[in-house]
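I have placed the structure first, in the form of structure tokens, so that the comments after it can refer back to it.
Only one protein chain is missing; all other protein chains are in place.
Presenting subunit A:
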Amino acid sequence: MPESVHESLVDDLVGGLAPVRRLSPPAWRAAAWLAAVLAVAAILMPMADMDGLRMRLATPDLRIAALCAGLTAITAALAAFMTSVPGRSLRWGLLPLVPAAFWVSASGLGCLRGWLAPGTTPADGHAMEGCFAFLVGVSLPLSVLLVVMLRRACPLHPNLTAALGGLAAAAAAATLLVPFHPHDATATDLLIHAATVLGVIGLNGIFGGRLLGGGPDAGVRARND
């Protein structure tokens, strides 16, 4: 192959070289994002229903669902940052699947308990609207922060990274919702949670894929032309 055809591009790239600040390891950046989630939790905590939280966490399936939602947020964030760096294994994408499966299963058990135990309090429409608004309102800023952090690494598989980021943001929002959840889980409740979470993941996949992706030339070829 004649290497001369690439000489002008090499000249342009060398001419446009500027020192760059090396990115921190993916695990550190995931930890930084999770710290932002904790900061949001700290802001919201004074408004939490702590007595209700203690009662709900006494129920095994709600406790497991909350724990697994938190674990899903942590593992999905780590996987998103890992897959955003060239050369890292895409198998990191499998990491959040196990806690996500337990999260969904435990929430499903909550529904069954709601059907089998007649004394439980079902959620009314107003409470569900509140849950929906909470999930979207918390997911959105966390997703934006995640996209900004992820795009610095130039993900080669933007759709996968964006989907993992969406799962992390949705799971983090669901975890933060636990202290504010005014009722036990029901089928409708799980459905609206699932729809919201899938919506957040889908939107991240659509917009994050475009925001994160881009070909090799974004911002480079335009300057060289």
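Here is the rule we use: contacts are C-beta pairs under 8 Å (C-beta built on N, C-alpha and C of every residue); 3 or more make two chains touch, one makes a residue touch a chain; residues count from 1.
Rule of thumb we're sticking to: contacts and distances are computed from a predicted model.
Student: So one subunit is absent here. Using its UniProt record, which name fits best from "Proteasome subunit beta", "RNA polymerase sigma factor SigI", "ABC transporter domain-containing protein" or "(Fe-S)-binding protein"?
Tutor: The correct option from "Proteasome subunit beta", "RNA polymerase sigma factor SigI", "ABC transporter domain-containing protein" or "(Fe-S)-binding protein" is "RNA polymerase sigma factor SigI", the UniProt name of the unshown chain.
Student: Taking the entire complex into account, which one of A:48, A:136 or A:156 touches the absent chain?
Tutor: A:156
Student: Given that one chain is not shown, which residue among A:60, A:86 or A:202 touches it?
Tutor: A:86
Student: Name, in rising order, the residues on subunit A that touch the hidden chain in the full complex.
Tutor: Touching the missing chain: residues 1, 3, 5-6, 9-10, 13-23, 25, 84-88, 152-154, 156-157, 215-221.
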